[in-house]
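Every protein chain of the complex appears in place save one, which is left out.
After this line comes chain A, so read on.
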Amino acid sequence: MNGMRRRRGTAVVAAGAGLTLLLAACSGGGDEGGGDAEGTANETDCSAYEEYGDLSGKTVSVYTSIVDPESEEQINSYQPFVDCTGVEIDYEGSREFEAQLPVRLTAGNPPDIAYVPQPGFLKSLVADFPDQVVPAPQSVIDNATEFYTEEWVNYGTVDGTLYATPLGANVKSFVWYSPLAFEDAGYEIPTTWDELMDLSQQIVDDGGVPWCAGIESGDATGWPATDWLEDVVLRTAGADVYDQWVNHEIPFNDPQIVEALGTVGEILKNDEYVNGGLGNVQSIATAAWNESANGIPDGTCWLHRAANFYQANWDESLEVAEDGDVYAFYLPGVSEDDKPLLGAGEFVTAFSDRPEVEAFQAFLSSPEWANSKASVTAQGWFSANNGLDPELIKSPIDKLAFELLTSDEYTFRFDGSDQMPGAVGTGSFWTEMTAWVANDKSDEDVLSAIEASWPTS
């Protein structure tokens, strides 16, 4: 046991040192953050952890879809809790998480805690395994209502019972671009949808291809295209229609959705506007989503709609900053006052009510954890926890995303495909959107095929 702890300690110190180096290399004004990271690791103030009691000798197993290298930051962020309570966290990340979790539950071998990345998946887990998913204990409910907005609490609630609390969050309504190239070309950041389209036309007139997109993602191919449609539904039809659409109160192929898909098509199916550096419209289907924006620093592409976490895919030599090599602007609404925001996150779900599991669940929903996670994370993470200190977030794009998420001006909506039943949200929605670009399937046919696949029960 001692060896284990020693190794963890070294890892944290190493991570802290690495962070400080990284910060010195690429960001101004973030130095306090690096200092803090080492501070928390070395001299943990245990007063906030007394309520959890002494948990030494106990183990909590965690099963997640977060794998290397992000998993290291996850594990490091538990360190204060581990140090103060003596508990051991047995962390297991898997790329096959969504397929394997139901298998483990069916086999009667559940983890203590799982990070479920979709509210729709949580719903089907509660429906399929009602005896195994454990409702949140009172300490967790208290944390959830204190530190999260009602919306976020609702994403983890099924039929009036809170099961899961939010872990991380992300914002998807971003368009990545190159500030340096924009400055050279004299382009302005658009603040309305029409300005965005004008800018695209301007780029075409100047001899460029404005947009690049890629939706290939192994057997999850198609998901980035669903985000496009969701973002545009929020803009052309509004948040209320969006909610009805996600909950299937209106058909999937409602005329307003057809119109939204048409609007997406004005960009993604327009051979003049896509696919910078990657080919024609069809090439969107085969371009790997995590490499599809490489044309922006190369100058073969100008605009790429993707979430804040796309930052992880940029070459390390690129500076991500408002005046750097790459950065992102908010995907504008129809008017300047209309500011819908699409995002997503993971949810901590428990399959055991042992005291140490409850304690860990409470810790993960507390600001102590959010701040601990922020201080060991270089980029690609923030949370909707209102106790999170924005100063601890190091990446400028994460900081911007967190600002938008917590701002009253923006109307936040959770990723729709993540809330839909699996047959749609991780099935036909992906494959039909893929067929939409790959085989030039028509807007109406795509949407009615998805409508037809919506489960009847």
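The rule we apply is simple: a residue touches a chain if its C-beta (ideal position, glycine included) is under 8 Å from a C-beta of that chain, and two chains touch if they have at least 3 such contacts; residues count from 1.
Assume contacts and distances are computed from a predicted model.
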Mind telling me which option in "ABC transporter permease", "Acyl-CoA dehydrogenase family protein", "YCII-related domain-containing protein" or "Cytochrome C oxidase subunit IV family protein" is what UniProt lists for the chain we can't see?
"ABC transporter permease"
Considering the complete complex, of A:S56, A:T145 or A:N280, the missing chain is touched by A:N280
Which candidate, A:S200, A:T226 or A:T434, sits in contact with the chain we can't see?
A:T434
Hidden partner interface residues of chain A, rising order:
3-4, 57, 59-61, 90, 98-100, 102-103, 112, 124, 127-128, 218-222, 275, 277-280, 282-283, 285-286, 298-300, 352, 422-423, 426-427, 431, 434-435, 438-439, 455, 457
